[in-house]
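With one protein chain withheld, the remaining protein chains of the complex are depicted in position.
Moving on to chain A:
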């Protein structure tokens, strides 16, 4: 078979919409290949800014996910324009307003990975990298994992993912899957200040108000902050953060058994993978350090993490 002609998103931002509207693009978003079709101008613009360093091609490829964002029927468009997310012609969610297309794409892709992707052990967690070793930050809601993850990435850490730890079942290493970070409500302003102060060439999306998770902005970090997606990384630490409203700081070790239970709870497919999932997770837990981190001041948290990581 002839090699497909690879194009860079940022070099074709003008024709992206047209391609999405016709046969769709075959997007290389490692470790996945995704076919994407959409009529949405907003989505094309979002991709050209927030996925600008990715490649795509127009010759058809066998894909992991075949995704289409489709407008609802014409008479509903007239009431309020809505789009719906389709994966292999199946629609797992309710429709969302047309100007939320970018969020719908992000959530839809999250759904695909969480529901289908069973050659990894998948855990709901942010993952960051330093010195070739990863820190997994599992996510009980409200713990502020995305905020902590984004802050770390503004202070010399690299991003593997703010949503998924994709763990290789055979060697327990974690796959890089960096995408824009989804920031909610008050953490948006926090990050805007930090990004300005650290002089990082990051990009904030428009605000998506009134989604089921509140107000959201997506943050794209520069390419250099993304971990190399061709590689997998060993997991050194598993950290359970808890943001304190009042000043205070406490970092304590968590037992392996407790950490294991929390990881099981945050896993999408642990039960489904049976023995393979169990073997993978127990080995992973055995080889990592586990901490609970209560913090108010981010710098204290950062210092502690770097100390433990050294």
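Throughout what follows, a residue touches a chain if its C-beta (ideal position, glycine included) is under 8 Å from a C-beta of that chain, and two chains touch if they have at least 3 such contacts; residues count from 1.
Just so we're on the same page, contacts and distances are computed from a predicted model.
Peer 1: Among "NADH-quinone oxidoreductase subunit J", "Nucleotidyltransferase family protein", "ABC transporter domain-containing protein" or "Peptide/nickel transport system permease protein", go ahead and choose the protein name stored in UniProt for the chain not displayed.
Peer 2: From the listed options "NADH-quinone oxidoreductase subunit J", "Nucleotidyltransferase family protein", "ABC transporter domain-containing protein" or "Peptide/nickel transport system permease protein", the omitted chain resolves to "Nucleotidyltransferase family protein".
Peer 1: Tell me which residue among A:83, A:117, A:285 or A:302 touches the hidden chain in the full complex.
Peer 2: Selected residue, touching the omitted chain: A:117.
Peer 1: Which residue from A:61, A:203 or A:308 sits in contact with the chain not drawn here?
Peer 2: Checking each option in A:61, A:203 or A:308, the one touching the absent chain turns out to be A:61.
Peer 1: Considering the whole complex, which of A:17, A:44, A:69 or A:95 touches the chain not shown?
Peer 2: Spelled out, the listed residue whose C-beta touches the missing chain is A:95.
Peer 1: Tell me which stretches of chain A touch the chain missing from the display.
Peer 2: Output for chain A: 33, 35, 59-64, 66, 72, 76, 88-90, 94-95, 116-119, 271-274.
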